[in-house]
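Other chains dropped; remaining ones untouched in position.
Every chain is named by a letter (A and B) in the order it is written, and numbering of its residues begins at 1.
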Amino acid sequence: MRSGNPIPILRIKDTLLVTVEVDLHDRLAEAFQADMLATIERQGAAGLVIDISGLDIVDSYVARVLAETARMTSLMGAETVIVGMRPEVAATLVRMGYTMSGVRTALDVDAGLGLLSRGHGSSSA
Amino acid sequence: MQPAPRTLSVERLPIRDERDVVVVRSRVRELAETLGFDPFAAAAVTTAASELARNAWCHGHGGHAVLEQISDGTRKGIRAAFCDQGPGIADMRHALEGGSTGQSLGLGLSGSRRLVDDLAIETARPRGTAVTIVKWARY
């Protein structure tokens, strides 16, 4: 399962930090999702911060993978925060009609970690 | 009626697998940067290209993209066509209003239309779909 996902997953206390920088094509996105879930289970992480500040576009496929990942980790009992979405990416998604409903967001990694440490375990809508 | 825009450059890229989708969107982004699109317009056209290239790959069983730099005399822009030999779009109105025949959101076509200045679909059942978008550099 680890093979196929070149995106490193770091651990900071009980939270995992993932920085997405490569252009996610479909199969990679799936491998990445599976790897994050497996790592959460193995390491007993309470939260996941996904930093997407390196992505210059997020299309509906990648947006769906991100939102689904958040819902999946939430079912497992770990909360996900998506951080660092660029202005033009946010504008594009909203203009397309996409809302990422129920996904927690924060400006950057620090804010995301802060959000998780203040309130773990809130369920996504 | 406006005069037809002039083509400044044209290139053709294959769309046979998911890696080709990535190549097409990188190339559209490069064109947008070359033409001086602002970051919002560049993200919009690149995202639309990504959606439509993926559709040609996964709904249309692959095909190709034709990318053009165009000018209407006062502005420059990108015209991109995504062509496949797949089954065609059965219910065009449904598809354009955000309907999906798959498991996904159905935002590819309807969302792309909101991101660009023009989107036109030619579909010939049982064979093939071509979706053409135009996006002008702003200001």
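Quick note on the criterion: a contact is a pair of C-beta atoms (placed from the backbone, for glycine too) under 8 Å apart; a residue touches a chain by one contact, two chains touch by 3 or more.
Computed from a predicted model, the values in this text were never measured in an experiment.
S.K.: Only one copy of each distinct protein chain appears here; what is the full stoichiometry of the complex in this structure file, written with the labels shown?
M.R.: Every kind of chain, counted over the complete complex, yields A x2, B x2.
One rule holds for everything that comes next: only the chains that are shown with their structure count from here on.
S.K.: Averaging only over C-alpha atoms, locate the centres of chain A and chain B and give their separation in whole Å.
M.R.: Measuring from centre to centre gives 27 Å for this pair.
S.K.: Taking the touch rule as given, give the residues of chain A at its contact with chain B in the complex, in rising order.
M.R.: 23, 25-27, 56-61, 64, 86-89, 91-92, 95-98
S.K.: So in the complex, the part of chain B that touches chain A is made up of which residues?
M.R.: Result: residues 18-19, 21-22, 25-26, 29, 39-40, 42-44, 46-47, 50-51, 54, 98, 104-105, 107-108, 110-112, 114-115 of chain B touch chain A.
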